[in-house]
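All protein chains but one are shown at their positions in the complex.
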Amino acid sequence: MKQLLLTGFEPFLKYSTNPTMNIVKSLDGREIGDYVIHSKILPVEFKLTGEKLMEYIEEVKPDAIISLGLAGGRSLFTPERIAINVNDGPVDNNGYAPVDEEIIGGGADGYFTTLPIRKMVEALKEEGLPAKISNTAGAYLCNHVMYRALHYAKQQKRMIKSGFIHIPASHELAIEQKNIPSWSEEDLKKGVLICIEVLSEME
Amino acid sequence: MKQLLLTGFEPFLKYSTNPTMNIVKSLDGREIGDYVIHSKILPVEFKLTGEKLMEYIEEVKPDAIISLGLAGGRSLFTPERIAINVNDGPVDNNGYAPVDEEIIGGGADGYFTTLPIRKMVEALKEEGLPAKISNTAGAYLCNHVMYRALHYAKQQKRMIKSGFIHIPASHELAIEQKNIPSWSEEDLKKGVLICIEVLSEME
Amino acid sequence: MKQLLLTGFEPFLKYSTNPTMNIVKSLDGREIGDYVIHSKILPVEFKLTGEKLMEYIEEVKPDAIISLGLAGGRSLFTPERIAINVNDGPVDNNGYAPVDEEIIGGGADGYFTTLPIRKMVEALKEEGLPAKISNTAGAYLCNHVMYRALHYAKQQKRMIKSGFIHIPASHELAIEQKNIPSWSEEDLKKGVLICIEVLSEME
Partner (left out) sequence: MKQLLLTGFEPFLKYSTNPTMNIVKSLDGREIGDYVIHSKILPVEFKLTGEKLMEYIEEVKPDAIISLGLAGGRSLFTPERIAINVNDGPVDNNGYAPVDEEIIGGGADGYFTTLPIRKMVEALKEEGLPAKISNTAGAYLCNHVMYRALHYAKQQKRMIKSGFIHIPASHELAIEQKNIPSWSEEDLKKGVLICIEVLSEME
């Protein structure tokens, strides 16, 4: 079988939970199509996350990498089109707030995802879940992880499909944060499964 | 048993479906606590809706009235606090667009709901569904129905609890309309049931 | 000449300044049409604001009252249609956060404004400033002041026109708060002047 590295994040900023953490954990070891899922939770720290990601890649030797992140304020599933070579944003969980830093010195300005994001969006909508392609993963940890994984994959001889999917807040988070759009955890998990199925069917 | 008149609306404006219609229809005849539900769908026409509502009230002789409406753009359940004596808004399904008209000539400027909206909000959140009290039902058909029902209830000798609850778009609508917050139909229906249970437990 | 009581608020919640304060102060003593302006700044405290308002009314003996408030997040001028008999909201500047309290025990549920709000909106748009009627002033201090003034006016023998206008954030506030819509202070002040002119021309 093929190996899928599925990552989520620990809680960050003002959010007391992170729905990606629960979803990712609940899918560990599960087989979908040709893939067996290896679930990992990443820290929200610019100076640590990439290293952790590399460790997990070494450990799992994935054929594909899907990273999940919370997009508080978005109301739909948004597979990301591109990662950019910049760290910029509010303080991370280690108190660090980079301004316009490169992720990889001399790296490409941007890397397009190698996941089938158009088909993912179509499948999500067919299954009744709102979705669209996003043209920005921001410049915070989500983008960082997406860029690091794509940069790594480009260096390898074998093909590793890689990309990032932003998901809406859970109802639980919306009750805490007020007035951000939210889905049930069940819907969020269903969306992730649909995306993995699309990946599997591509091959 | 007590009689609950539960109303929804037909589709309106740019929306091809109206989630309140499906929810209301699916609950017809159901018993919740002391209440048996009588489901009715109202037209989105200023000159017809009130008359229809009065017919249904005559038919059902309700002990309580809960009207549901779609609030495209809101991300949570919002029981409404007040109905106001004005018709104002975009064209209805009959091509009519009132400007600053009274609903009831000489009627009170506003009527507070007589539903237990604070308890409804608390119960929804306890059950994992985002909710808050709204201070405006607008000046379109939703407010119109809420005002008409409250005005009618005030004239009666016996107590009739009455009010309005706005619900978010369904995922189905969000796929069609793009970028409006949405819930699954299951969550929407669950929210309505919680509100009816709160009503029942009050008495 | 006629007397116009024009009120603004001191800063509140997370906002370090309040554009209504500057605008109101800058117009004190100015004559517009038949009106001379008396400017007053109100505290953001549920238990103090109404009392202060009554003092200022006694002092000015106004023929009309226009109260201004900041609506952080709104992008246009919104004259308010109705005030409702409820205090509810986040903590005020005195640490008090009421839940579903009446403003005036046994008072009307709502009072419509007696300002010419439709004409104000039309005039603002003709002069190039986005505007629309709002159907809710919330349930915080803005609504409180609007309700108190309208309740007072109803008790008087002579006609006192009264109402509330919410204005967008200033650019200064938006720089501080991020991502809230904003206007220049010049545009905000121009909008207030247009509304006063409309009031004056009505009579």
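So that you can tell them apart, the chains are marked A, B and C in the order they are listed, and the count of residues begins at 1 in each.
Just so we're on the same page, a contact is a pair of C-beta atoms (placed from the backbone, for glycine too) under 8 Å apart; a residue touches a chain by one contact, two chains touch by 3 or more.
All values derive from a computational prediction rather than experimental measurement.
> Which of the chains on display does the removed chain touch in the whole complex?
Missing chain, whole complex, touching shown chains: A, C.
> Which residue, A:Gln3, A:Thr17, A:Asn93 or A:Thr136, contacts the hidden chain when the whole complex is considered?
Of the listed residues, the one touching the omitted chain is A:Thr136.
> Based on the whole complex, identify which of C:Phe46, C:Phe112, C:Phe164 or C:Trp183 touches the chain you can't see.
C:Trp183
> Considering the whole complex, which of C:Met54, C:Ile104, C:Ile175 or C:Met202 touches the chain not shown?
That would be C:Ile175, which touches the missing chain.
> Which subunit A residues would touch the chain omitted from the figure, given the whole complex?
81-82, 84-86, 88, 99-100, 108-112, 118, 133, 135-136, 138-139, 143
> Across the whole complex, list the residues on subunit C that are touched by the chain not included here.
75-76, 125, 128-130, 132, 171-172, 174-175, 178-184, 186-187
As a convention for this text, only the chains that are shown with their structure count from here on.
> Chains shared as neighbours by subunit B and subunit C?
A chain counts here if it touches both subunit B and subunit C, and no chain qualifies.
> Subunit B to subunit C: how many Å between their CA centres?
Whole-Å distance between the two chain centres: 30.
> With chain centres taken as the means of their Cα atoms, state the distance from subunit A to subunit B in Å.
Spacing between the chain centres: roughly 39 Å.
> Could you tell me which residues belong to subunit A and also touch two or more other chains?
In subunit A, nothing touches at least two other chains.
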